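So that we are looking at the same thing, I have put the structure below in structure tokens.
Here the complex is missing a single protein chain, while all its other protein chains stay put.
In this document, chain identifiers A and B correspond to the written order of the chains, with residue numbering beginning at 1 in each.
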Amino acid sequence: MSILALHGLTQRFGGLVAVKDLDFQIEEGTIVAMIGPNGAGKSTVFNVITGIYRPTAGSVEFNGKVIQGRKTSDIAALGIARTFQNIRLFAFMSALDNVMTGRHSRMRATLADALVRTPFAVREERLVRERALEILRFCGLERDAHSFASNLPYGAQRRLEIARALAGDPKLLLLDEPAAGMNPIEKDELIALIRRIRESGVTIFLIEHDMGLVMRISERIAVLDYGEKIAEGPPEAIRTNERVIEAYLGKPA
Amino acid sequence: MTLTGPRKLWASLDPRLKGFVILGLCAFYPLFDQNPAHLNFLADACTFILLALGLNIVVGFAGLLDLGYAAFFAIGSYSYAMLASGQFNIHIPFWVMLFVASAIAAIFGILLGAPTLRLRGDYLAIVTLGFGEIVPQTFLNLSQWTNGPNGISALDQPVLFNYRFGLQTLPYFYVGLALVALAIVVVHNLQDSRLGRSWMAIREDELAAAHMGINTTKAKLSAFALGASFSGLAGVAYASKLNLVSPDAFQFNVSIFVLSMLVLGGMGNIYGVIAGSFLLSSLERFILPQATIFAHDLGFSQIDFSNFRFLMYGLILACIMLFRPAGLFPSRQRAAELTAGKTDETIAAHEQSMYTEAIE
Partner (left out) sequence: MELFLQQLVNGLSLGGIYALIALGYTMVYGIIELINFAHGDVYTLGSFFTLTILTLFGIQNELHGAPLVAALLGIIAGSMLFCGVVGVLIERLAYRPLRNAPRLAPLITAIGVSFILENIMQLWQGPSPIPIPTFMPDPTYTLGGVTIEIKQIMVVTLAIVMMIALQLFVYRTKIGKAMRATAQDRDAAQLMGIDINTTIAVTFLIGSALAGAAGFVSGVYYGTTWFFNGFNAGLKAFTAAVLGGIGNLAGAMLGGFLIGLVEAFGAQYISDQWTNVIVFSLLVLVLIFRPSGLLGESLPNKV
């Protein structure tokens, strides 16, 4: 069973059709990419998956469970995490606090625990803090744990967003243009990080514009243009697909 | 700069403990000063500290600008007036009323907070302002239950093990201190908890917070409920001491008075808020009247500085926002938020080193 399945997914905003009748499935444990020219509807697909929008038509299934139309916080608790195209870190919280917040859905302390500071809550905080530090180490950010997120260099901020997303022990990780603005060295580190994440058992679905990176890392690629899927397959097939080339470069004169 | 000796000891103490120490010292104050006017002022100051700490949960922690907080104060006070007096001949004991009134206020916190959940910052503020107008006006209008503009008086006096509080202010002072101590503990616990962190996240970026699995509805309603419950406590303390509850004690200027305490002291920073609250209480009850007396002595018998109160609050609000938006005693985080773009690296580095030392 695929971990994520989109059936006939359509998203309309007034007169504009951002996503049209999209069918797509992702196998567990794979790294899959979604590419396409700007405005093709890729981020919209992510937004539908995480519950920001309720789709106009079609369905989204996560491990066989229907999730379209559900609340974002419920979907996150089910095990889908994401990063954002424009970094949305909690800018004036420390990196550590950001990651600890990411673990919110796996914690069980309640309001009552908070009010009275029960031993359970204290213990849980300590465990969450340790786990958060572990995740920061995993992403190469242990030195920055106590800096404000907004003070971190750009590449570190992108990695921190990933760290925060991992903190909830997700089964599916959506990365929205994780390599944007990175230099080649940072991109190599990112690729290594993504592979490490996959090895830990997380399925990865990414949107990316850097073709080199996409080709190196993905097992399957879906191509969107004007909201429609125009091609799907392994990197080699996509690279030579005429429709894809046309979408990016236009028809030959 | 590293801390040494007693300063290091003080810095390493749990903030809750620090609160207890300070309040413990305050408890000895009546040994040196038995002036009932002074004690009265201090008891009232405690009431306002409670209000400020409660509003701090809503505004400072969760970032929900509530401009009608006095409504909850009214609800707390009128609860006491109606359930512990001859008004309906219901006489719930003071100590039980503390729980009852906070519960009632909390419920109203949820009721009045629920409609604001999907509103943006300034619209949320205006809706809370609207409620802040509706509630006292309603208490005024329902005169068959509330005696309208005259209010309800002759309220029950607290009784502790056969000791009646009577007309003395001293016992109210100690009750005030005890409530403040409790509030300090609770507020610190909240701040350092999963819930406290979710409030901070919602304040920073509500959409991202939802993606962390944070139920923003529950979190915001919790903030409103808890903030309101503090008003419930304050209302009971205030009503029982004043022995009178009337609608004009709960107007918009009271909401702004409490908000000014947060703005002045430093939103989000618990001790900053307490300091701001005490400062403004002192300003209103002490400094202005004293200045008036001073001016009269100098021959300016027409001046009454108390008439300049609102001018002063207005100036405080405007000037703080313009020149020192994080308040007098900013929390590290809020200072950064409000002055983004104006950071001083050396200060940031210094604060960071203190922070990391303290947690080692």
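Everything below uses one rule, namely that a contact is a pair of C-beta atoms (placed from the backbone, for glycine too) under 8 Å apart; a residue touches a chain by one contact, two chains touch by 3 or more.
Just so you know, these numbers come straight off a predicted model, no measurement behind them.
S.K.: Decide which residue listed in B:Leu39, B:Ala84, B:Met97 or B:Leu129 touches the omitted chain of the complex.
M.R.: That would be B:Leu129, which touches the missing chain.
S.K.: Just to verify: which one of B:Phe20, B:Phe99 or B:Phe252 makes contact with the chain not shown?
M.R.: Here the residue in touch with the unshown chain is B:Phe252.
S.K.: Hey, which subunit B residues sit against the chain that's not shown?
M.R.: 63, 65, 67, 115-116, 118-119, 121-123, 125-127, 129-131, 133-134, 137-138, 140-141, 207, 252, 256, 259, 263, 307-311, 313-319, 321-322, 325, 337-338, 341
Heads up, the rule we're going with is that only the chains that are shown with their structure count from here on.
S.K.: Okay, in this complex, where on subunit B does subunit A touch?
M.R.: 186, 189-190, 192-198, 200-201, 204-205, 207-216, 222, 333-334, 336-337, 340, 348, 352, 355-356
S.K.: Okay, in this complex, where on subunit A does subunit B touch?
M.R.: For this pair, the touching residues of subunit A are 50, 52, 71-73, 76-77, 81-82, 84, 88-93, 97, 100-107, 109, 111, 113-117, 121, 124-125, 146-148, 150-151, 164, 168.
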